[in-house]
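This structure is in structure tokens; I'll ask about it shortly.
Every protein chain but one is kept in place in this view of the complex.
Chain naming follows the written order as A, B and C, and within any one chain the residues start at number 1.
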Amino acid sequence: MNRLSRGAEAVMPPPGRRSRAGVEATLLVGGGIVAAITVLALVSLVWTPYDVGEINATERLATSSARHWLGTDKFGRDVVSLLMVGSRTTLLVGLVSVGVAAVIGVPLGILAAMVPKWWGEVLMRANDLLLAFPALLLAIMLTAVHGQGVVTAMIAIGISSIPSFARVVRSGAIGVMKTEYVVAARAAGRRPIAIALRHVLPNVGSLVIVQASVSFAIAVLAEAALSYLGLGAPPGTPSWGRMLQEGQELLFVAPRLEVFPGVAIALAVLGFNLLGDGLRDHFDPRLEDRR
Amino acid sequence: MTDVAISVRDVVRDYRRPRTSLTKPGSVVHALRGVSFDVARGQRFGIVGESGCGKSTLLRIIAGLDQPTSGSVQVGGVEISRLPERRLRFLRAQLQLVFQDPMGSLDPRMRVRDIIAEPLVAQGHRDNISRVHELLDAVGLQPEAADRFPHQFSGGQRQRISIARALAPDPRILVADEPVSALDVSVRAQVLNLLDELVQRLSLTLVFVSHDLSVVRHVCDTVAVMSRGEIVEMGPIGDVYDTPAHPYSRQLVAAAPRLQAALAGRTAAVLAAETLAARALSSNASSRNAVSRNAADSDPKPTPPTPEQTTPPPKDAP
Amino acid sequence: MLLRIAERTAVLLVSLGVSSALVFGFMVLLPGDPARVALGVNATEADVSRLRLEFGLERPLVEQYLSWVGGLVHLDPGISYVSRAQIGPQIADRLQVSLILVAASMTIAVALALPFGTLMAVHHRKASGLVLSALSQVGVAVPAFLAGILLITVFAVQLRWLPASGWTPPAYDPGMFLQQLLLPALSLGLVQGAVLTRYVRSAVLDVLREDFLRTARAKGLTPMRALVRHGLRNAAVPVVTVLGLQLATLLVGAVVIERVFVIPGLGSLLLDAVGNRDLIVVQDVVMVLVVAVLIVNFVVDLLYLAIDPRLRTVAR
Partner (left out) sequence: MTAAPEHTAYPVGGMPPTRTPADTPPPADVARVRDLAVTVGHKPLLIDVDLTVRRGERVGLIGESGSGKSLTALAIMGLLPEDLAPTGSVVVTGQGPGGIARTTSVLEAGEHGLAAMRGRDVAMVFQEPMTALNPTMRVGAQVAEVMTIHRTVADRGAAARRAVELLDKVGLPDAAEAARAYPHQLSGGQRQRVVVAMALANDPALLICDEPTTALDVTVQALVLDLIVRGVEARDAGLLFITHDLAVVASVCERVLVMYGGRVVEAGPVLDVFTRPRHRYTRGLIGASDLDLSRPEGGLYTIQGSVPAAGRFPAGCVFRNRCTHATVECEAVPPWVGSGPEEGFACAHPVVHHEGGGS
């Protein structure tokens, strides 16, 4: 009952938290990588060194040079241009699928926290069932019926990311619903919808942002895997995963065709993961000196 | 009946625990087992008990945040125990709450201005900012406080904000749930003084819930002692505190350390011995034998209280 | 305790029912007629309706669903629309291969993650912890199939130590089996190990913060012994959760790795079926994978009960 604030507790950084400087470094590196990829994708909308649709038989499999910084592929296309345009696919798939997952998962999570406990459990069990359908599986099912495409990939990845959003948001929202400020809001006469919008949503906002960042990384991986299997971006749509697939047959001849898109994927995933980690620690109230 | 602010009759609240076995249904927890009392307008009514005694459940029911399993609760003469949420608007305007945790009761993502104005907005009032400043002034905070966030304040200041929010819709009844038990001792006195002054100035009815009998003694004129979902003793605070009649109240009084008594030699061993002595009595006495008394009659009455008996005059009466 | 097990079993059964309906509904209700898909765009109306009749596709959906589920329960998933072959034996063969691959990968992942994750948590402020942590971040960021390609490049192409692809059943040639298993298992295991390492790290970090660990040190245990004797069991709950989820990811990740290393597992069967537009095979394989995931979840739930006594009973 009488839970007096413990004096020392307030000043002692709990063991195992990274220092503030560490968190800022993580945020900076993660944010930097993400920003760089975004800028590349945006620039590619108006300018790329070469037209990626153009097949140039005379310059096939060129190595790095002043003309082609990272060389060309088997069709003579400029690798730098391909990577730039490919980042668009990566970001688009990530944005749409994370958007789909958040738009469905966040309200679902809040709802599951605010309805009577039994209904919340049922909602969550249904949600857990979705976990049995990873992105790849959904995408394969969709592709089998519909044929491959970026949209198919986005929908599949989006649906499979719903459960993690719903889970994270629900557990956060349950915490918020137990707070006295929500009781105070009820006592003030606030309706459930107003409580959801004015109290629950803002207070789980940081969780949603962190989850979005992590889900984005997962979406990048899933898109790459799908394109690699030939189930994502169709031929002619530049995508990092597709570049990997096209380069694999030339693995012995030109391994750099695997290395460059591979590094791009890994960097993107690393960037979003670091951003997520950094944000999580940044929003963690246990971090020292938050005030 | 017009001078009765809150009337509680035979309120029972049962919870069912989740089942633990395949064959048996979950056991039932009796959080409240038939609680009855009246709070007169202008009265300062204390509810005292230890964790799990049902005082929080009782408070939620009075505030219309929970429904009793059976029994009746009237606030300002209106029955609230069967009303759906949307018809409790009058209650939200009349009765407001102050909570224990000065951090947890304020939304960290809202500015103080919005926190204090929340009851006003929820109840459809306009032009709130001047009212917010008025309220900040009333609880001893600067107008600049309106633009800041809760984490920028100390525990005592947060509790002042919480009180300001409760006073916003100009309620007639203030229900305070352990409002000072999370505060530092040096700040506790300030908040108690503030509550005291506000209740007096605005002629509020106060329901004050606490585990600490000495705090209740300072704030309230009447007290109900709760144990295991029942009121075991009820009466003027001075009588209950000085000569507790029910064994459980005796135990509470006996167990509470007091500075002056301790300096006079009431050590931990004495505390424990007195507590155990009172407990021994308590296990002999049937818990159904609730005790009620009023100013005229300080003898224990082994019968359940009737409302008339349990409504003593307000504090400032002779 | 018994009640909790019964509860979990009920959840498993309901989940199986619902997910089979989902898989069926997904394949059937989406626009696109399985018969037409199977025969391709050039098929005549007559061909299509003949196939529909042959496989009972004109029956009411509920009847189709029930006969499909009935078949599954009796371990008979039906006949392929395209090759007319029995699907059951194929799945059984392929499943064996995939399970071996997944088990090997999981072993590698766990063997990596438990010691390194714990070490990272204990040394989280020291250089060694930071270096390990950075390494694991990189590991997490590499897709498993890319790791596979890189491993092939190094160990098969450059060093010529191991075969680049292929599969030999263990009974046929154990030596060859192990050689061929190593690279695919490593590529899955390393990546999953990196992911798991991060979860172990955070679980151990959380446990290091617990009051009871401070109590353990106050009793006279050194930090390391306190962690081993009191911390690890408590850290196991979140780790087991992730392990369960990872097994599911691995099962599906194996689909891609089987393509990289040309392994005749469930994944290859699935991708071939997609290529051949053999929808009933797709439906069956997906269902097998979903069932595997659900069973893993069920086992994880039971493990919770074994680890945490608080879940077994309700507080007195």
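Everything below uses one rule, namely that contacts are C-beta pairs under 8 Å (C-beta built on N, C-alpha and C of every residue); 3 or more make two chains touch, one makes a residue touch a chain.
Just so we're clear, the structure is a prediction, and the values are computed from it rather than from any experiment.
> Touching the absent chain in the whole complex: find that residue among B:A40, B:A166, B:V215 or B:M234.
B:V215
> Which of these, B:E50, B:D66, B:E134 or B:D170, touches the one chain of the complex that we don't see?
Reading the full complex, the residue touching the unseen chain is B:E50.
> Spell out, residue by residue, where the missing chain touches subunit B.
Within subunit B, the residues that touch the unshown chain are 29, 50-52, 154-157, 184-190, 192-193, 196-197, 211-215, 217-218, 228, 251-252, 254-263, 266-269, 271-276, 279.
> In the full complex, which residues of subunit C touch the absent chain?
125, 210-212, 214-223, 225, 229-230, 233-234, 307-310, 313, 315-316
Please note the rule applied: only the chains that are shown with their structure count from here on.
> What is the identifier of the chain with the smallest separation between its Cα mean and the overall Cα mean?
A
> For subunit A and subunit C, let me know how many angstrom lie between their CA-based centres, rounded off.
That pair's centroid distance is 21 Å.
> Just the number, please: Cα centre separation of subunit B and subunit C in whole Å.
55
> Quick one: subunit A and subunit B, Cα centre-to-centre, how many Å?
Measuring from centre to centre gives 48 Å for this pair.
> Give the residues of subunit A that touch two or more other chains, as numbers and ranges in rising order.
none
> Inside the complex, what are the residues of subunit A that reach subunit C?
14-16, 18, 125-126, 128-129, 131-134, 136-137, 140-146, 217, 221, 224-225, 228-229, 231, 244, 248, 251-252, 255, 258, 262, 265-270, 273-274
> List the residues on subunit B that touch subunit A in their complex, please.
These residues of subunit B touch subunit A: 50-51, 63-65, 85, 88-89, 92-93, 95-97, 99-101, 104-110, 115, 118-119, 122-123, 151-152, 155, 162, 165, 168-169, 178, 181-182, 211-212.
> Which residues of subunit A touch subunit B in their complex?
Touching subunit B: residues 1-5, 179-181, 183-191, 194, 198-199, 202-203, 205, 291 of subunit A.
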